[in-house]
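Excluded from the complex is one protein chain; the other protein chains are retained at their positions.
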Amino acid sequence: MITYLEAIREAQAKALTDDPRVYIYGQDVGRFGGAFKATKNLAHEFPGRVLDAPISEDAMVGSAIGAAIEGMRPIVEIQYADFSTPGFNQIVNHAASLYWRTRVPCPITVRLPSGGTAGSGPFHSQSMEGVYAQYPGLVILTPATVEDAYSMLLEAVAIDDPVLFCEHKYLYYHLKAEGLPTEALPVGKARIARPGRDVTVVTYSAMVHEALAAAEELSGEGYEVEVVDLRSIKPIDTDTVLASVARTGRLLAVGEAWPWGGVTAEVVARVASEGLALLDAPPRRLNAKNTPIPFHPNLWGTHRPTAPTVARALRDLLRL
Amino acid sequence: MITYLEAIREAQAKALTDDPRVYIYGQDVGRFGGAFKATKNLAHEFPGRVLDAPISEDAMVGSAIGAAIEGMRPIVEIQYADFSTPGFNQIVNHAASLYWRTRVPCPITVRLPSGGTAGSGPFHSQSMEGVYAQYPGLVILTPATVEDAYSMLLEAVAIDDPVLFCEHKYLYYHLKAEGLPTEALPVGKARIARPGRDVTVVTYSAMVHEALAAAEELSGEGYEVEVVDLRSIKPIDTDTVLASVARTGRLLAVGEAWPWGGVTAEVVARVASEGLALLDAPPRRLNAKNTPIPFHPNLWGTHRPTAPTVARALRDLLRL
Amino acid sequence: MLLARVLEEKLASLYRAGKINGGVFLGKGQEALSASLGMSLRKGDIFAPLIRDQAGRLAFGEDILEAVRTYMGSALGPMRGREGNVHRGRPKDGYYAMISHLGAMISVVCGGLIARRFKGEKGVVGATCIGDGGTSTGAFHEALNLAAVEKLPLVLLIANNQFAYSTPNDREFACHDLVDRAIGYGVEGHKVDATDLDACLDVVGRAVARAREGHGPQMVVASLLRLSGHGEHDDASYIPEALKAAHLGQDCLKTAECTLLDRKWISPEELAELTGSIQQQVEEAIATVQREPAPDPATETWCALATPGLDDTFCA
Partner (left out) sequence: MLLARVLEEKLASLYRAGKINGGVFLGKGQEALSASLGMSLRKGDIFAPLIRDQAGRLAFGEDILEAVRTYMGSALGPMRGREGNVHRGRPKDGYYAMISHLGAMISVVCGGLIARRFKGEKGVVGATCIGDGGTSTGAFHEALNLAAVEKLPLVLLIANNQFAYSTPNDREFACHDLVDRAIGYGVEGHKVDATDLDACLDVVGRAVARAREGHGPQMVVASLLRLSGHGEHDDASYIPEALKAAHLGQDCLKTAECTLLDRKWISPEELAELTGSIQQQVEEAIATVQREPAPDPATETWCALATPGLDDTFCA
């Protein structure tokens, strides 16, 4: 059995083995193996290629850009996605624009441990993928499975563009698989995580599992819920989403991020504008609440969507 | 005649006059009067209350938060919205969360000279309102008229929450009014900038004027286009948008920002989910292209929506 | 500082018993320094403590109930279960509540001091703390520079505990001594051996006094060692034994107790009694908080704005 977190470690080990241009840079990633142990033993196995960074997110990302210009393929670990804000400028203004401005690709991978866990509070729980997705020039991956955590991280390193790899902290230990995958869907393709014919849930990352649990619950009530795992939120595989809505006629977009804008708005807007005729009922969204992410598990459990609230939203939608 | 830029200066002068808690902080805002002269003479008229800041956006915003905690009402001028990225963390994580965390309000106004002008290039042209709008705890104003530039800036200073005041650089000199307004719609209310019955354009800031020009063009072709000026993009006045779509049955959302997410996605998603039955045709969006903002006027003029491209999108939509 | 130690050890044991949500971060070994700052400040000053400042918080006037309530997520705590552990304060009382992003509080304290200056208040000091690791943030630099330009009465205490999480000083900065940074900002710099309470009281007290008297920002660089993990989940095995055994590894609390006993300012019996009564105080606080209600999602406002009328109702 291998966890989502171990898959991330294994992908990095493989990238370091296969490609001498890869190195890892981040706070405590070296001998310590990272705050979450995503780089455990890598400094030892790959001497000189896994470097501890000072608490300088701007310079960490900036230096990765420079190294990429010179042909390297850095992986930057940000300790929590929330702490990418001091590095925001280098990501959105520099990495994202480099190729377009200069014709020199910027193959950096920025790993963003994302999403909430109980008791983590407002600054160790954020899902920033939708914020970054507004910027042109970035590829944004949001793996929901152990297999995708592995294969998409390898792809991220291989892609010639800056990739934000939004790995979900809640899945780190909760999610296990039999082993590492030998093949995978390519980045840019969504996955039907569960087929169904009555309603489509479009979601990604940890929320895929809440949606699957809700689907299971509703199957007991006679409804077949189709769950689409976007896998990457930039690009979004709009075709797969539309094809699913064509089958079911109903859409619920679910995201763990805040309700204004973001993935659920983009998905609903695309379906409304490209697939209005497919809809038998108004498309719906379910997001986190519009406040910072609360510390106490009671509040946190209400703040983000969960299987029961997804199920409730689905029942409402099926009744329409 | 008073320009949009002068209205911003006058609003600041009035805020400084009326409220001793107001001060202005920003690069070159003092004796020099600001890069765009939005604070012209204010340092002289209000000695000690208009302070030049070092090139330290993080500390500029951070210090405003501290002053707000102590009861002041700072106005921070960021030289260009694009340069708010180094201050991003203090805005989205600190100012936006302060009241929710501590019950102490954070009445700061951050002025963001936004949007493109010919020849300004990728880093002096950005429209970041949609990025900030994803965060809970912020109020985001996007005035499209001289009157709103004045009245909404005064309101911004009076609001007990952090306000991002996205003033459009293209409108600074282009837009003129007879005088300063004596009354105004409150923040949170959208405005019907032009009534019509065939199709609704929902937009804000500089794009209101492109939409109005397109509406004028289409009126020559027999179509009555209704233009809704959102005025604030957080909150969005969804009721006014829905009421307009109820009248026209058709929706085009237009924004100058990038196409993924942002205001147009949010508007379309809201109308699709709350007003699906009102729609006689698929809702459409028109945004800037999905690349950094180009320097050359030829490219820039194609990158952003303009009256002709708005008109074209409207014709397509009216034909459906 | 004894209270802080006892309180934190109790929190750590609650953590081990699985009774705390989220992490527990101790200031063990840093109490002399932190308490000296808290004690040097006055009511009316501004204080933005950081992770390892339990002692300073108490010395500045925090009720231990506030600490326990925040750690345990009581709805009656100052953060109402919205925030946890070290992310607490009462800004209206000059006691600011940190956000997690290192370096962010320094400019906020600067702004507080600018406000006080606007209001004509004299003799106010604003103090905040940062670790060796936090000095690498851009926020640290921008804020300290701003303080220097504005000649603010800021006291910035840098607790160099040799590690930022697992990262040793030599991966964090390359200057000989962090106090060498003072000259580059044009602020006064001080050094102190923070295993020694007397030294801390003296140096920190002097820095606070200098700031209060109008000599501008004061940077105090303290040498010490964290006598715990980064958080209680961390066994700190990366800290070399030799370092723990060396001068820096001394426990400031033990040293202070010995001094008191040596100087006969306190008798062993009195010390034992004091410790006992403090322990009881902490036990009582925890017992109280354990009976308090958790926050109730149903009665939460779920509104981030001070102006509810401006909340985007569609997002509700």
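Letters are used for the chains, namely A, B and C, taken in the order the chains are written, and counting of residues starts over at 1 for each.
The rule we apply is simple: a residue touches a chain if its C-beta (ideal position, glycine included) is under 8 Å from a C-beta of that chain, and two chains touch if they have at least 3 such contacts.
Since the structure is predicted, the reported quantities are computational estimates derived from the model, not experimental observations.
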Touch with the missing chain holds, among B:Q12, B:S63 or B:T85, for B:T85
By the document's definition of touch, the residue of A:Q12, A:S63 or A:N290 touching the omitted chain is A:S63
Checked against the full complex, the residue among C:G81, C:G138 or C:P153 that touches the missing chain is C:G138
The missing chain sits against chain A at residues 23, 53-54, 56-72, 74, 86, 89-90, 93-94, 96-102, 104-107, 136-137, 139, 159-161, 187-188, 234-236, 238, 270, 274
Where chain B meets the left-out chain, the residues are 27-28, 30-32, 35, 52-56, 58, 82-83, 85-86, 118-124, 258-260, 287, 289-292, 294-299, 301-303
Residues on chain C facing the left-out chain by the touch rule are 136-142, 145-146, 148-149, 151, 170-176, 178, 180-187, 216
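Following the convention adopted for this analysis, only the chains that are shown with their structure count from here on.
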Per-chain Cα centroid nearest the overall protein Cα centroid belongs to chain A
Chain centres computed over CA atoms; the one at greatest distance from chain A is chain C
Here the gap between chain A and chain C, centre to centre from mean Cα coordinates and rounded to Å, is 34
Rounded to the nearest Å, the gap between Cα centres of chain B and chain C is 40
Among all residues of chain B, those touching at least two other chains are 58, 86, 89, 93, 96-97, 100-101, 136-137, 234, 274
By the touch definition above, chain C meets two or more other chains at residues 79, 82-83, 87, 99, 101, 138-139, 303-304, 311-312, 314-315
